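Next up is a structure, given as structure tokens.
Take a look at subunit A:
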Amino acid sequence: MARAVWSIADSIISPLGFTSEENYSNIRKGLSGVKPTSNPQWNANSFMASALETVASSDASTRFEQMAIKALETALGSHTLPSDKTIFILSTTKGNIDLLDSEDADHPRIHLHAVAAYLADKFGFKRSIVVSNACISGVLALIIAKRFLESGAYDHAVVLGADVLSQFVVSGFQSLQAISASPCKPFDANRTGINLGEAAGVMILSTDPKMLGSKSSVRLLGSGVSNDANHISGPSRTGEELAQAIAQALKTSELTPDDIDFISAHGTATVYNDEMEAKAFNYAGMSKIPLNSLKGYYGHTLGAAGVIETIITIHGLLQNELIPTRGFDTFGVPKEINVCSQLQSKPLKRILKTASGFGGCNAALVVEKVNQ
Partner candidate 1 sequence: MKGPVHVAGIGVIAAIGKTVEQCMHSFRQHTSGIGDITLFDSVHRGVLPVGEVKVSNEELADMLWLPKHTSRTALLAIQAAREAVAHAGIDLKKWRTGLISATTVGGMDRTEVFFPDFSKDHSKGKLHDVVNHECGRSTELMADDLGIRHFISTINTACSSSVNAIALGTRLINHGMLDIVVAGGTDALSKFTLNGFNSLMILDKEPCRPFDATRKGLNLGEGAGFVVIVSDRVLQQEKKKSLAVVAGYGNTNDAYHQTASSPEGRGSYAAMQKALEMSKLDVNAIDYINLHGTGTLNNDVSEGTAVKRFFGERLPKMSSTKAFTGHTLGASGGIEAVFSVLALTHQCVFPNLRFETAMPEVDIVPQQKFEETTVNHVMSNSFGFGGNCSSIIFSK
Partner candidate 2 sequence: MSNIFITGMGNISPQKTWGDAPLLSEVTEHIHERLTCIEPDYTQWFDPRQLRRMSRVLKMGVAAGSIALKEANIAVPDAIITGTGYGCLEDTGIFLSKMVENKEEALNPTPFIQSTHNTIGSLIALMLQCQGYNQTYTQGAFSFENSLLDALLMIKEEPALKVLVGGVDEITDYSHTIQKRFGKFRERSESNLNLYKTEDGALNGEGAAYFVLSGEKSGKSAVSMEFVGTFYKADAETLQSGINDLLQQAGLTTKDIDFVLLGNSGDQHNDEALQDHAFLLFPNSSTGAFKHLCGEYPVASAFAFWLGVKMLQEQTIPWSIVLKNANRSLNNVLIYNQYFGTHHSFILLKSCRDSG
Partner candidate 3 sequence: MEQLMADLKKQIIEALNLKHLKPENIGDDQPLFGDGLGLDSIDALELIVLLQQSYKVKIDNPQDGPTIFRSVKSIAEYIRANQTA
Partner candidate 4 sequence: MFISGTSIIRKQTVIHKGALAFENKSVSLDDFLTGAYNYLSPEYPKFYKMDRLAQLGFLATEFLLSDFPIKQYSPESVSLVLSNAHASMDTDVRYHESSKTSSSPALFVYTLPNIVSGEICIRHRIKGENTFFISPAFDAELLAAYVDQVMVQPSVQACIAGWIDVMDSHHDVFLYLVEKEQRGLALPHTAEELTKLYR
């Protein structure tokens, strides 16, 4: 029997706040970080994005690192983790890619493993690894952490998901014509693409229930990961593969679809992604289960998305609240799904977090509330 893996602390640094609680309360209020953004370094013209204007680089650290450090400091708080029993996992797609634009293009920390080592060193973690698997990186990093903890290789894991806006990423998504000129509308009939965003989120996982103290908490259950084997940048036409990852997550949790109370979907608000997800949830027998996408609040934060969206969903789980899908008003996907459009109260026990990304990858993770 694998050891139980608990979430013992978390943090989010985003335009919606500098702690998870602050973020959650702003989302409850319906606020969004997405707004017209003018930053000549990123793009000559103004564009719609969720940018974190209050964090700047320092002499020692880049913007990316500053965000990461703040998130780590907040989450770690008073927790001291034994360095030899703790693994630090960084989830990011591009890390310090904006250094390519700076005068310091040869900066050693342009390489992802070097950033991870730098952050690990700052916080005294002996072992760090980097997961860079496109937009499922965050969920995947949680799954990897969970596996390392279950196997007994480590007792604690610090999972950091982070990505920043940059000329690189903005121009890239623009070249793909994927960026919406207005705030994104996941699963909506009038959706026109994504908004980019930047954020950092940290989850501290542990196998030691004593670390939980007296508060209610959650444990990570089963997971599933799959590949479409269809197209490197377009999602599967059928959604079978995401459904397969979900089925795998349920199976390894020893649950059925009915045991899931709420789904935090990927919901990027591109035409094809949202269609694919709708098909997948049908395949998985989950068309009736309420779901949301948090992209309307944060934009697509790439390597951070899986972590911060899991954190917000966990907070909803603990509060027995369903967070609505900001931007959604007219149902617009070819298969029936239950898109949550209003803040609701409901007894919740388990949630499912999914993500899908370039390269055809999909990930799914089940989280369960445990009342102490």
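Worth pointing out:
In the analysis below, a residue touches a chain if its C-beta (ideal position, glycine included) is under 8 Å from a C-beta of that chain, and two chains touch if they have at least 3 such contacts; residues count from 1.
These made the cut because all candidates are chains of the complex that A comes from, given by their letters.
Not measured: the values here are computed from a predicted model.
Any copy counted, the candidate of 1, 2, 3 or 4 that touches subunit A in this complex is 4. Interface residues of subunit A, counted against candidate 4 in their complex, comprise 93-94, 97, 100-101, 110-114, 116-117, 129-134, 140, 144, 147-148, 150-151, 153, 167-168, 171-177, 224-233, 241, 244-245, 248, 251-252, 357-361, 363.
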